[in-house]
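Got a structure here, written out as C-alpha cells. Questions coming.
One protein chain is absent from this view; the other protein chains keep their places.
Letters A and B mark the chains in the order given here, with residues in each chain numbered from 1 onward.
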Amino acid sequence: MKFNGVNVSIGRNVSIGKDVRIGDNTTIHDNVTLDDGVTIADHVIIGEPDSLYYTDSQYINKPTIIGKSCLIRSFAIVHAGAKLGEFVNVGHRATIRENSIIGKHTLIGMNTELQGDLSIGDYCRFQSFVSVGKGTKIGNYVFVYPYCVFTNDPRPPSDDLIGCTIGDFSQICTSSILMPGVIIGQHSLVGAMSKVASVYEDDSFIEGNPAKTIGRLSKMPFFNQSGKRHYPWPYHYSKNMPWEKLGYEAWLAIE
Amino acid sequence: MKFNGVNVSIGRNVSIGKDVRIGDNTTIHDNVTLDDGVTIADHVIIGEPDSLYYTDSQYINKPTIIGKSCLIRSFAIVHAGAKLGEFVNVGHRATIRENSIIGKHTLIGMNTELQGDLSIGDYCRFQSFVSVGKGTKIGNYVFVYPYCVFTNDPRPPSDDLIGCTIGDFSQICTSSILMPGVIIGQHSLVGAMSKVASVYEDDSFIEGNPAKTIGRLSKMPFFNQSGKRHYPWPYHYSKNMPWEKLGYEAWLAIE
Partner (left out) sequence: MKFNGVNVSIGRNVSIGKDVRIGDNTTIHDNVTLDDGVTIADHVIIGEPDSLYYTDSQYINKPTIIGKSCLIRSFAIVHAGAKLGEFVNVGHRATIRENSIIGKHTLIGMNTELQGDLSIGDYCRFQSFVSVGKGTKIGNYVFVYPYCVFTNDPRPPSDDLIGCTIGDFSQICTSSILMPGVIIGQHSLVGAMSKVASVYEDDSFIEGNPAKTIGRLSKMPFFNQSGKRHYPWPYHYSKNMPWEKLGYEAWLAIE
C-alpha cells in the first residue's frame, strides 16, 4: 500500500479537500489546492517552484489547482501555477509546467511534458513522450500520439514565440512535429512522421515531410472493421467520451 | 552505498530469493517474486498496480516475476503482471507495463516504455526512449535504437489494435516508426527515420518516409572496418551474445 504517510512533505497554505490521498515520498509545495477526491501517487512533486525559488529569498509560489478527482501518478511533477480541471489523469513522470491550463477529463500520458503558458481543452488524450511548447492552444477531444512536438520558435533562437492551435476532435499521429504558428481545424488528422508548417481548414488529412493536404479526411478510404468510413471518428469511438452513453449524434443534438 | 534498507516498502506475498538486494526508497508491491541474485536499485517501483487499485477496494495485484540475476536501475517502474526472464537489465526510468513478457538476457534501455500485452525475446537490446505498443511481438537478438515507436492503432482513435512483428536478428534504427501490423522478417534492417508500413521478407534493407525495400541487406555495400560486408551482423558482432565464445557459425551448428 502506498498511502502510509511515510516521508510526505506538505508546504504552507495547502488546501486539502475530502477523500484526498497522498502517496509516500511525495512533496506538496506552498499554495497548492487539492480538490475533493484527488489521488496523488508516490514520489510526486506538486507545486514545484520555478528557478527563482533558488535565488530569491522573497519568492512566493504561484497557486496550483488540482481539480476534483484528479489522479497524478508516480514521479510526475506539476509546477506551481498549473491548473488542472476535474478528473484529469496525469501519467508516470509527466511534467506540467507553470500556467498550463488543462480541461476536465483530459489524460496527460507518461513522460509527456507541457512546457507551460498553454491551454488544453476537455477530454483530450496525450499519449506518452509528447512535448508541447509554450503558447500552444489545443481544443477539446484532441488525441496526440507519442513523440509529437508542438514547437513555437520560427527563427531559433529568438523570443518571438508563436504557438500552434489545434481544433476540436483532431488527431496528431506519432512522431509528427508542428512548426510554429501552425493552425489545424476541427476533425482533421495529421499522419505519422509529418512535418506540418501551414494553416489547414476543418476535415483535412495532412501528411508527409514536408506535409501536404492529401484530401478531406471524411472522404479518404479509411475504413474500420465494420467496413465504414472511420472519420469523423466520434460516430465510431466513444470510450470515456461524453457521448459514450447517448451516441455522438444524440449528444451533438443536446450540446 | 545504496543498500541500507532505508525507506524500503515491501508489500504482502512478496517472495525474495537468495542474494537479493533492494535499494533505498524502493517499493515492492503485493504478489511480486524476486528470484535469486536480483538487484533492485534505489527509487524503483516493482509491481506497480494498475489504475483500478485507486478505485476498487477488492483490487488484487497481478503476479509479477523478476527472473534470476535481473538488474533494475534507479527510478524504473515495473507494473504488476510483467514477467522478466533471467539476466534482464532494465535501465533508469524505464517503464514496463502489465503483461509484458521479456526473454532472458534482454536489455531495456533508459527511459524506454513497454506499454504492456507484448512479448520480447531473448538477448534483445532496446536503447533509450523506445516506445513499444500493446500487441507487439519481437523475436530474439533484435536491437532497437532511440526514439523508435511500435504503433498499433490503424485508425486512431479505435480499439482495433494490431501489433507489429519483428523477426530474429533484425535492427530497427533511430527514430523510425512501425505502423500498425507491420511484419519484418529475420536479419533485416530499418534505416534511421523511416516510416514503415508493410510486410517485409527476411534479409530486407528498408528505409525512407514512406519506407521502401532498398534491397537485400546482405548484398548492400555496408562494409565494416575489416572491409567485409557487415550483414548478417552476427558473423561480426558477438558482445554478450550466446555465440560470443564459439563464434556464430559454430554456435548455429549446435543450436
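Following the convention adopted for this analysis, contacts are C-beta pairs under 8 Å (C-beta built on N, C-alpha and C of every residue); 3 or more make two chains touch, one makes a residue touch a chain.
If you're wondering where the values come from, they're calculated on a predicted model, not measured in any experiment.
Undergrad: Among the options B:Tyr53, B:Tyr145 or B:Trp243, which residue touches the chain absent from this view?
TA: B:Tyr145
Undergrad: Check each of B:Asn111, B:Asn140 or B:Ser204 against the chain that is not shown and name the one that touches it.
TA: Reading the full complex, the residue touching the unseen chain is B:Asn111.
Undergrad: Write down which of A:Thr33, A:Thr64 or A:Asn111 is the residue touching the left-out chain.
TA: Residue touching the chain left out of view: A:Asn111.
Undergrad: Just the residue numbers, please: which parts of chain A touch the chain that's not shown?
TA: Against the left-out chain, chain A lists 7, 9, 11, 25, 27, 29, 43, 45, 48, 51, 54, 75, 77, 93, 95, 111, 113, 115, 129, 131, 147, 149, 151, 155-160, 175, 177, 179, 193, 195, 209.
Undergrad: If the hidden chain were put back, which residues of chain B would touch it?
TA: These residues touch the chain not displayed: 1-2, 4, 6-7, 21, 24-25, 39, 42-43, 71, 74-75, 89, 92-93, 110-111, 125, 128-129, 143, 145-147, 171, 173-175, 189, 192-193, 208-209, 222-225, 230-231, 233, 236-237, 239.
One rule holds for everything that comes next: only the chains that are shown with their structure count from here on.
Undergrad: Fit chain A onto chain B over the CA trace and report the rotation angle, somewhere between 0 and 180 degrees, nearest 5.
TA: 120
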